[in-house]
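A single protein chain has been omitted from the complex, and every remaining protein chain is retained in its original position.
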Amino acid sequence: MVQLLLGWFDLQLIFTILTDGLIYGSYLFIVAVGMTVIFGVQRVLNVTHGSFYAFGAYLAAYLGGIWYEHELPDFGGFVIIFLAAIVVGVFFGILIERGLLKHLYGKDEHIVVLATFAAFLALEGIGLFIWGTDPYFFYQPQMMLGFVEILGMTYDYYNLSLIVLALIISLSIWYFLSRTIWGRLLQAVIFDREVSQAMGVNVTAVFLGTFILGTTLGALSGAAIAPTISVLPGIGVEVVVLAFAVVVIGGMGSIPGALIGSVLVGVVRAAAIHEFPQAEMFVIYAIMAIVLVFRPEGLFAPPAVRKI
Amino acid sequence: MTTILEVNGLEKRFGGVVAAQNIGVTVSAGETIGIIGANGAGKTTFVNMVTGHLPPSAGTVKFLGTNIVGLPPRRITELGLCRSFQVPQVFLSESVFDNVLMAYGIAEESGFSMLRPLRNKERDARVRKHLASYQIAEHEETAASALSQGIRKLLDIAMATVRKPQLLMLDEPTSGISVEEKFDLMDIIMAALREEQTTVMFIEHDMEIVQRHVARVLAFSQGEIICDAPTAKAMVDPKVVEFVLGQEYHVGIRSDA
Amino acid sequence: MSADKTIIGVTIAVVLLACANFFIADWIRQIGLLSMAIGSVALGLLVLWRTGLISFGHALFYGFSAYGVALLNYLGVRDAFVLVIVSAAASGLLAWGLGFLVRRYRAIFFALLTMAFSMILYGVLAKTERFGSTDGLNVHPPTFLGYAPVDQAAQITLFLFGLLVIYGLILGVQIYLRSVLGQMTTAVRENEIRVEYLGYSVEHVIHIKYVISGLLAGFGGAIMALAVGQVDPESMAYWTASGEFVFVAILAGTGNVAAPFIGAVAFEVIRHFAWEHGANLWQLIMGGTLLAIIMFVPDGIWSVLQRLVGKKDGVK
Partner (left out) sequence: MAQASTTLGLMFILTKLTVVSTMYLLFIQEDKNMKHRVLRLVAVGVAAVLTTFGVAVGNAVAKDKMVIAVPTFLTGGGAPAFGVPARNGTELIIQAINKGQVPAPYNTKGIAGAQVEAIIYDESGGGAKQVTEYRNKVQKLGVDMFAGFVSSGTCAAITPVAEELKTLTVYATCGTPRVFEELDKNPKYVFRTMSHATADGVALAHYVASKYPSANGYTGINQNYAWGQDSWRDFDLAMKVLAPNIKGSDKGQWPKIFAGRYGAEISALLKSPEDLVHTSFWGGDLEAFIFQGLARGLFKKKTFLMSVAGTAAYRLGKKLPAGIVLGSRGPYGIYANQLTDTPMVKWFNNAYVNRYGTQPTQPSYQYAQAILGAKFAYEKAAAANSGKWPSTDQVIAALEGATFQGVATEVRMARSNGHQGVTDHAWGVASFDKELGLPVVSEVMHFKGDCIMPPDGMDSVTWLKGGMKGAKCD
């Protein structure tokens, strides 16, 4: 037993598992945070999130393609990532919130999920029309940053920077919620929509603003991941399931929950990949099922009290 | 007189807060008992613990000789201890008739016989008779959501009594009811219960109603029973006057939501 | 109470379809078979839905039973009756086991827990080489109590068999929904506390519903396996399959036990033509249809049929 434990204590392995786990966890968090924000405020489990991810990735890769084709400076790729995120986020945020969700507030949660599922299907179709089936490449930002060797393991700066991006996003949201008036208003709306409305908070504007924020984060995740993947039809589908899982594990709508849930999944998954590669496929669903069975409100959501 | 309910040393704590302690009471068949006390005195907590809605922190509750602590509400209901609620718990989108019909269905069938059709002529007749005894037959077709508060309360109590319970606990049957309606409502309920010879305990704020319908009073204050006596005696008990009546009387006969 | 209008209607429709079976073109018969399979699952969703519960993971039972058929086949079992009944029963058993967990949950938690379970099944199926991994398994044409039809007769017989099965399912569900247990549906949705204090366990009601629902999805999966002759994880157990079932349930509406089957036919027809007239378009068409239904006919096709004749009250 002791020997087994010592055998496990392989510093490089532990470091690698933690780093891989952090990177993957950051990826999950970046991908899921938009969905979490929207769920937290609007109680809408938004499947179209997958489309925002895809559209963000597509627009970034499309613009990036043009940019690099003209051999413009390399750093432009990073500007394009944020630009694409904002364009997609604002456009689709307004479109979906005003055009669809507005009509569904107050309806059954399931119906809203289904409506966003339907919109997701339609957007997938529209995406095919706009972008076609051929993949788009946008690898330059990832390649230009180079890599570093730590404890005999190479990591590239771009993927490491995802950890920083995840931190920046979570800190900004935390700051926004707890230190700004807007954040306070938002929390009031989350706490009690009717009362906030009665007290003169413009709930409509808050909802629209939140949704645009969520969409932009979704698009940003796609744009930020685009340099590491091949952007092609169907990338949104995978993301929906992952983001769902994070939202469930972390606690519906809890940002710290999403962060810690993501890292948990990331580290467990990395450990599986290094030690039990065959189990990779189940890790996230298994964690999700375990959390649901033992803590259905998620790791971080306060348990709801039922009134008689 | 046979004892049907025996409560000993019942206690409820929420963290450090004591909601109820040292509660002991014995109820005999055929009694009608009023539970009085200021808001937050522990009346509803007591009812919730006895009927299985809240698990007590300590103590025993014996109903017809069985310890029912830890049993789920449905088992307690099956044993013949039923209750109504301060906020009526009914099926809002269903008609009054269907509400009571459902109550009858659950009361009368069990196991595989639950697969028998809910509706049959005999059951329909029993439902109508029951509705009549609570004087809500005229609302039979109305959806519960469209009822006035008083009628909804009657419906709630009617649903609680389809099993012909040995003991019925009513949580503030007259709260939320206008002064004019209150007395009629209570008369209807008590008449129906008398007909079935049901033992009743009910929480009530209005001392006029208590004095009119009740032979014995349990007075609660700060989670304890401060007085358990025949009504006339309780009304002059100094502790009751200080902790219960003093506060109750000066707010008058307001409707208490 | 007069004879049940729904049952009379379904009986006549089943007899008509059984007769039509001998004249219709093969591909229409195939659509019919698929509709029966999907309709059974949607019927299972209807049973839950009336209690306000939606499963986003019914592909679990559908896929489990479909694979049951394929594996029994592998063991040499060929008889359609045995295949369908045993596989569906296995699904029911699985639902019974999982029911102890899921019955504690409501609303979106219920939906997500069921989805998580179905994704685990997907993972296991896609991973297990004995089950053909992602390729799945073939299902041989069945025999019917010793009768082994070939070619067109095989499909015709299977169609009759399918009709028989769904007729049985509809009757069973109709009897259940009219029973005390079945009528507790709305009661549980509206007020769990009251149900408990009337003397019945809400969790028990939901558990039974879940088992019935899983059983129905199991019948659907088994029929699908026989109709298609192939089972695979992507079509049978992925979350998109569960999504389609919910789609059909929404399309159909919960007004009547026959509604899921009408919804399933509508769904299969839309899909058939969407697929045929533009591979790139089909997602757009499906998404658009679903959106239009949610926005404009939230109670499904059945409510439209009712409105057409100006009949307002729902069929209980």
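Letters are used for the chains, namely A, B and C, taken in the order the chains are written, and counting of residues starts over at 1 for each.
By definition in this document, contacts are C-beta pairs under 8 Å (C-beta built on N, C-alpha and C of every residue); 3 or more make two chains touch, one makes a residue touch a chain.
Quick caveat: nothing in here was measured; it's all calculated off a predicted structure.
Asks: Counting the whole assembly, list the visible chains that the omitted chain makes contact with.
Replies: The chain that is not shown touches these displayed chains: A, C.
Asks: Among A:Tyr24, A:Phe52 or A:Trp67, which one touches the chain that has been omitted from the display?
Replies: Only one listed residue reaches the unshown chain, and that is A:Tyr24.
Asks: Looking at the whole complex, which of A:Phe78, A:Tyr105 or A:Phe137 touches the chain that is not displayed?
Replies: Of the candidates A:Phe78, A:Tyr105 or A:Phe137, A:Phe137 is in touch with the missing chain.
Asks: Footprint of the hidden chain on subunit A, which residues?
Replies: Touch set of subunit A with respect to the missing chain: 12-13, 16-17, 19-21, 23-24, 27, 128, 133-135, 137, 139, 142-143, 145, 147, 153-156, 158-159, 225, 227-230, 232-235, 237-238, 269-270, 273-274, 277-278, 280-281.
Asks: Could you pull out which residues of subunit C are in touch with the chain that's been left out?
Replies: Where subunit C meets the chain not shown: residues 5-6, 8-9, 12-13, 16-17, 20, 23-28, 30, 34, 126-127, 129, 132-136, 138, 140-141, 151, 154, 224, 228-236, 238, 256, 258, 262, 265, 269, 272-273, 275-276, 279-280, 282-283, 305-306, 308-309, 311.
The criterion applied here is as follows: only the chains that are shown with their structure count from here on.
Asks: By CA centroids, point me to the most central chain in this structure.
Replies: Looking at where each chain's C-alpha mean falls, the closest to the middle is C.
Asks: Name the chain whose C-alpha centroid is farthest from the C-alpha centroid of subunit B.
Replies: Ranked by distance of C-alpha centres from subunit B, the top chain is A.
Asks: Pick the pair with more C-beta contacts: B-C or A-C?
Replies: Answer to which pair has more contacts is A-C.
Asks: Where the centres are mean C-alpha positions, what is the separation of subunit A from subunit B, in Å?
Replies: From the centre of subunit A to the centre of subunit B is 51 Å.
Asks: Go ahead and note the Å separation of the Cα centroids belonging to subunit B and subunit C.
Replies: Chain centroid spacing, subunit B to subunit C, equals 44 Å.
Asks: Subunit A to subunit C: how many Å between their CA centres?
Replies: Chain centres of subunit A and subunit C, defined by C-alpha means, are spaced 33 Å apart.
Asks: Quick check on subunit C: which residues sit in contact with 2+ other chains?
Replies: 193, in rising order.
Asks: Could you tell me which residues belong to subunit B and also touch two or more other chains?
Replies: As it turns out, subunit B has residues touching two or more other chains at 53, 85, 89.
Asks: Using the touch definition from the top, list the residues of subunit B that touch subunit C in their complex.
Replies: 51, 53, 72-74, 77-78, 82-83, 85, 89-94, 102-103, 105-107, 109, 113-120, 159-160, 162-163
Asks: Quick one: in the complex, what on subunit C touches subunit A?
Replies: Listed in rising order, the residues of subunit C that touch subunit A are 52, 54, 56, 101, 104-105, 107-109, 111-113, 115-117, 119-120, 123-124, 126-127, 193, 239-240, 243, 246-247, 250, 280-291, 294-295, 298.
Asks: Flag every residue of subunit C that touches subunit B in the complex, lowest number first.
Replies: 1, 175-176, 178-184, 186-187, 190-191, 193-201
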